[in-house]
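All protein chains but one are shown at their positions in the complex.
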Amino acid sequence: MIVEFGHYALVLAFALSLVQSVVPLWGALAGDDRLMAVAPPVSVTMFVMVLVSFAVLTSAYLTADFSVLNVLENSHSAKPLLYKFTGVWGNHEGSMLLWVLILVFFGALVGLFGGNLPKDLRATTLAVQGWISAGFILFLLATSNPFARVINPPLEGADLNPILQDIGLAIHPPLLYVGYVGFSITFSFAVAALILGRTDAAWARWVRPWTLLAWCFLTLGIAMGSYWAYYELGWGGWWFWDPVENASLMPWLAGTALLHSAIVMERREALKIWTILLAIFTFSLSLLGTFLVRSGVLTSVHAFATDPTRGVFILVLLCLFIGGSLSLYAWRAPALRQGGLFAPISREGALVLNNLFLTSACAAVFVGTLYPLFLDAVTGEKISVGAPFFNLTFGPLMVPLLIAVPFGPVLSWKRGDLLAASQRLYAAFGLAILMTIFTFWLWGMEKVLAPLGVGLAVWVMAGAVSEILTRVKIFEIGPSRAFSRLIGLPGSAWGSMLAHFGIGLTVLGVVTASAFQDERIATMRPGDTVELSGYQLTFDGAAPRRGPNFTEEVGHFTIRQGGIFVTELDPSKRIYTARQMPTTEAAIFTTGFSQLYLSLGESRGDGAVDVRVYFKPLITLIWIGCVIMALGGAVSIADRRLRVGAPKPARKRNAGAAAPAE
Amino acid sequence: MVFWILIAVMTAAAALSVLVPLSKARRSAGTPSGSADEAVYRDQLGAIEAELERGLIEPEAAGAARTEIARRLLSAHENHAQEAGGITRGPRLKIAQGLALFVLPAAAVGIYLLFGAPDMPDAPLAARLQAPAEEQSVDILVARVERHLADNPEDGQGWVVIAPVYMSLGRPQDSARAYAQAIRLLGPRQDWLTDMGEAMTIASQGLVTAEARQAFEQAAAMDASAVKPRFFLALALGQEGRKAEAIAAWRNLLAGAEGTEAWVGAARNELAELAGPDGQSDQVGQTPAPRGPSQEDVAASRDMSTGDRQAMIRAMVSGLAERLADEGGSAAEWKQLMQAYIVLGERQSAENALKDAQAAYADKPEDLSSIKDAATQLGLTGS
């Protein structure tokens, strides 16, 4: 009965979303306050209903109720409790329910905390949110119902795919979904602005924090997914340019661009129309990310064909939302008022440049991800676009962007002085050159690009730090007074400094871990030793072990450095019994920011095993950088004030050139 | 009934969340757009003053920011001066209320009835396992005991209980394993050993394996009067081709029988087969085996010298092959032919037979796959 109760709650949420789609919008267009007032309470009720149904599905997992098809197919009574819980979203239906839950949660947040918004804007935004909810709850009910039942269920389920039985992957989808779905708010705001034909100050004020929130979670979600792939798949790679990964990278790139254009809009009331377009793009790419991956279109056309209803439904939804919002944009955007003007060399100009590069990079990823699908559909020819394509397109587009990053924050609003800005970056530039030379000295000339990459990363990091230092005038007023200024700096300044520093760290990790990694593949017998980057790894032997729902063969290795014991590592090969599925569990030793990575291959029967060992210098910086980026985002959200970007009063010597008009 | 009441309550709550804001006389929620913009700008002006006091921005920058905001404030004021908010009565409200009162519940219940299964109770695993025994299917009882044994693998009695159940469920291998556990934990007993051997024998399609024979021998040693182990031992002798000993064993066994026991018929059949047509029993009830070397022929071939036997098999095989090539035959016969070639050591002929069989059954996927499976078991590749 409880299960059916949850099912009904979901249906009721769908019915409410229909009301939400129509009534408030009608009120907003007709100027009827009472109809508009419906939106906030309904958004909360919808959230409660979906929450109830999610809780019911979770309880079905926890009590191993195999009369629910979804539980039967994805759970097992012997599964550890944690994975019974996370297994709720470890499958298509459950993850879609989580997606909808987050969607209505964001709607409820707007309903609850949107009191200072103009009422017609709030009502319209929530109505747009209602359309999205209606579309996806209907998708759930009609094609992916998590509450489908089984008569006379068997006594044991099929178990969760063992590769998903991992804490990293358990929290990866929720993070990613909060990111994807968070962009729905900016999307709804943008569509509402188009419908109402105006952009309010409050609109500008809301876009940045919501985008930031979504962006932080998306950043963490991508980083978590990358780290998971790194330690769980046993190949030692952290990014494969796999369609599934690209699907999350595209909204991230668009979202990063949106974040920066939202700053311009908030401070200078410029780039409004562009920001609206970016908001539409970002959420469209999020939809593409979630649903094309979930429906299997990207990984396998075959899977798409096996369940035509699901695929067609998704396609229709995507066309409706993306096509609809873009048509609305084409129709209404020209009617919106353009904002402030600015010189090409200015902070606005720098942010436009940032947007150009980010969207171009996003387009490159988009082409690389979807071109094979397109070609297959049109000509039937099978191609794959791999890492070389992305390295060749994405890389060159990122380099000028990274070079430009430190300039942005030191340029003034409206009209900037490139020379003065450069003067503030001398120290950072010097440090970057020094690090480049140092890297050349350390590694020799055989890898030319890598030291330059290191220099670029240091340039971005040092630029971020020196921006903060010059801002507090540490060189003019001395450290003690500068410190009090440092404390008083607005959160947004700290946020951008941290985020830029984080991207520098990530770049540093990427460059060093890919250029200077050391790798050995060997067949080892007990007692054998391999030498790698100054470490000696001795294979002591392998032994079987038994876990709650798997059996494994564990290899034991002793690691020494210059003959001195450092640590022991136990990589293993597991077989999950319910599905008879093997997995590789790599063993990782972290030293400083670098890691020693050890994974087992096939056993050779006579006690010998294939072993793959990597030494990856500074690799953890990749993920630490992402965490710092997300932290920067969080700090920036905490700065709730809407800040105005006023141009610097013109200096005396160029007073004739541009008079301070405002 | 409780279910429907709960559903009614939930639907009413949902409808109320629409109706209450609709019927509220005061409409205070939200701010008109013009004043919202102005409020934002006033906020900003306040923030600038606060920052200026704390010395975070230069007075001139503050001044510039202030003028910027003032400019925006002014334009916002102008833009929204002519805007008029308000409410209009009339059909709009009625329609919205109608939506909440009728369409919402009707849609929810209607869609639910389309997708849902309102009569279906929950079935959490723990509750299913704990339900009273008489209400449960054998599967659940077995699962319960299995769970118990997984937690307490040293409980010999549990293994004793489940072993015959497995047997009756057609899981002889599990049954043999359970008996083995019981014997390991509680010590050997004649009947357990016998039943274990029987389970093993059934698991291997009637062949008394060496392992099973050991069990029977041990059982027979424990209780010489027990018939069952001796029955299987006699069968084993026959299968091993020790004909004289087997006949002696069957005679011995039948001598002690009263003639009404269930096994007597089977024993007589075995004896008759071993002893040939001059045996003391009739030979009815033979199932028509695939035409080819019959059971008797194969049994008879055991008595010949190796060379003779090969020749006889070869003759029969070539007969079968000819007939299959001319008239075709069942999948079972094709399999028999392939097997026969393997026995004769003629791998190439077996491969050819497989190809012919595949060609003959190309349009019958079921038979084709069974032929392929058989070929794989024989180690044929089909190429």
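A and B are the chain letters, set down in written order, and residue numbers restart from 1 in every chain.
As a convention for this text, contacts are C-beta pairs under 8 Å (C-beta built on N, C-alpha and C of every residue); 3 or more make two chains touch, one makes a residue touch a chain.
The rule is simple: contacts and distances are computed from a predicted model.
One chain of the complex is hidden; its UniProt record names it "Cytochrome c-type biogenesis protein CcmE", one of "ABC transporter ATP-binding protein", "Oligopeptide transport system permease protein OppB", "Cytochrome c-type biogenesis protein CcmE" or "Sarcosine oxidase subunit alpha family protein". Residue-wise, the contact with the chain that is not shown comes from A:Leu356, picked out of A:Leu138, A:Leu328 or A:Leu356. The chain not shown here is touched by just one of A:Pro154, A:Gly197, A:Pro396 or A:Gly607, and that residue is A:Pro396. When the whole complex is considered, the residue among A:Ile314, A:Ala542 or A:Val611 that touches the unshown chain is A:Val611. Residues touching the missing chain, restricted to chain A, are 158, 161, 163, 234-235, 299-303, 306, 341-344, 349, 352-353, 356-357, 360-361, 363-364, 367-368, 371, 381-386, 388-389, 392-393, 396-397, 521-523, 573, 579-584, 599-602, 604, 610-612 (touch as defined at the top).
Quick note on the criterion: only the chains that are shown with their structure count from here on.
Those residues of chain B lying in contact with chain A across their complex are 2-3, 6-7, 10-11, 13-14, 17-18, 20-24, 27, 29-34, 36-37, 39-41, 43-44, 47-48, 54-56, 60-61, 63-65, 67-69, 71-72, 76, 84-88, 92-93, 96, 99-100, 103-105, 107-108, 111-112, 115-118, 120-128, 139-140, 143. Taken in their complex, chain A has these residues touching chain B: 1-5, 7-9, 11-12, 14-16, 18-19, 22-23, 26-27, 30-38, 40-42, 44-45, 49, 60, 63-67, 77, 114-123, 141-142, 145, 147, 149, 151, 153, 155-156, 198, 200-202, 205, 269, 485, 488-490, 641-644, 646-649, 660, 662.
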